[in-house]
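Every protein chain of the complex appears in place save one, which is left out.
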Amino acid sequence: MSATRLRAPPADAFLICELGGLFALFHRPSGMTHLLASPAPELLELLGERALTRHELLAALNARYEVTDAADDLLDARLDELIAVGLVHAV
Amino acid sequence: MTAASLLARVLAEPDRAAGLDPTAWNALIAAARAEQLIGSLALRVDLAAVPPTVADVLHDARDAAIEQRRTALWEAEMTRRVLAPLGVPLVLLKGTAFVAAGLSAGQGRHIGDLDLLAPRGVLPAVEQALLEAGWAWAKPDAYDDDYYRRWMHELPPLIHRERDRMIDVHHTILPPTARPIPDADALIAGAVPLGNGLSVLAPADMVIHAALHLFADGDLAGGLRNLWDIDHLLRECADDDADFWLKLHARAAEHQASAYVARAARLSARLFGTPIPSAWNRPRMSDQLFARRLLARDDWGRETRPATRLAFYVRSHWIRMPPLLLARHLLIKARRRAADARAR
Partner (left out) sequence: MRHATSIRVGPIGFRIGSDFAAPIAALRALYADYPKSTIAHFSVRLPASAPWRWLIRPAVAIEGDYMLPDAAPLPLAQGLLAAEMAMNLQVALGHRRHLLLHASCVERDGRALLMTGESGSGKSTLAALLGTRGWRFMGDEFVLIAPESGDAYAFPRAISLKNQAINVAERACPTERFGPRLIATPKGDIRHMVPPADAIARMDEPARPALLLFPTFGEQRDVRPVGAAEAFVRLTQASTNYTALGERGFRTLTDLVERVPARAIDYPDSDSAIALVETLWRDL
């Protein structure tokens, strides 16, 4: 896993509305709306608090949300999607 | 008086809005939308003092400008994230630069494409990085591509596939074939960092770019908005720096742009009442013709004065390319149109 640290904007950069198990998210800096499924909102929350490497992020996800089945490659795929739309960026 | 003249007057003196009748309002709104100055108008006019329908229209225009600002800044940020690893100078131009630098010229302004200036030598690397990060050619056409690379001052326009936003990456601010040859290295060397890896042109260079863009690059269509930018830049720069006009004078000479900048200042003073030093205010006969062109918009938002517009259209091709090149360009365009027509 890369040692690059990743960061998401603070919580006040988002409006979040839960809609039947999914999360509609309005991202204020871009004006874009995203429909997210778990664990994407959890990733954003963790990375909004501080910058983490992918490895640290997986550990934090397990510790806080007990997401024990979050496989590395699945997490990577979710993270790459979040980076592509600009919700997460390398610092 | 054309609707565009009315627009210029109300922009310069917004208190005039209080006395307008419904016919004038219809004309003013149509002209302001057509000139992409409705957002600027909305910020100048007191919305409490206008008829309710006008307030509706101007509230919407204010909201639209806020969203355009947000989108423009985000596009700059996403581009920065892709290009920052290259470690090359990246200078924002035009509308995005105005809002990123917090200039009054950016308030209410319509912002379209992202315009970026980078040193000529790094353009291939910039192009490659953008293509790898989700941008694609906006026009898949070999001739246009070749034309851009050989004769223009920018990469062929790229569009981001997901966000649907265009980027123009320039290596200077006028085509290399144009008469004045601005000093691109000096533009980049003098740029003002924004603190995030992006920068904007120095104040005098911003005015020079706006003036060259208006008078040395194009047929002045939609030029009233560019002149409104120039009005704001001149006012704000002169307020911030007592020596601004001296610096502008010297810098314009370095970029071979003195005549264009002088005309921009004179026309801005003429149409928008911009305060300019008396030494700058020596009107030329031709200013009248330029003003006629800039104000050619009727009360339905249509362009008027076809003869004046045609004259400026021919001039725009003349000033951008030497005559032989122009003939070659028009010939290839004509052949292609003929081929298209046959194919249909």
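Some points to look at:
Per-chain numbering from 1; labels A and B assigned in written order.
One rule holds in what follows: a residue touches a chain if its C-beta (ideal position, glycine included) is under 8 Å from a C-beta of that chain, and two chains touch if they have at least 3 such contacts.
These figures come from a predicted structure and were not determined experimentally.
Which of A:11, A:35, A:59 or A:90 touches the hidden chain is settled by the complete complex: it is A:35. Among B:18, B:66 or B:131, only B:66 touches the chain left out of the display. In the complete assembly, the contact with the undisplayed chain comes from B:33, out of B:9, B:33, B:81 or B:247. If you put the missing chain back, the residues of chain B touching it would be 22, 25-26, 29-30, 33-34, 51, 53-54, 56-57, 59-60, 63-64, 66-67, 70, 300-302. In the full complex, chain A contacts the hidden chain through residues 15, 17, 19-22, 24, 26, 28, 31-33, 35.
Simple rule for what comes next: only the chains that are shown with their structure count from here on.
Rounded to a whole number, the gap between the C-alpha centres of chain A and chain B is 38 angstrom. Here chain A touches chain B in the complex through residues 28-31, 84-86, 89-90, going by the rule given at the top.
Within the complex formed with chain A, the residues of chain B that make contact are 67, 70-71, 73-74, 77-78, 81, 134, 162.
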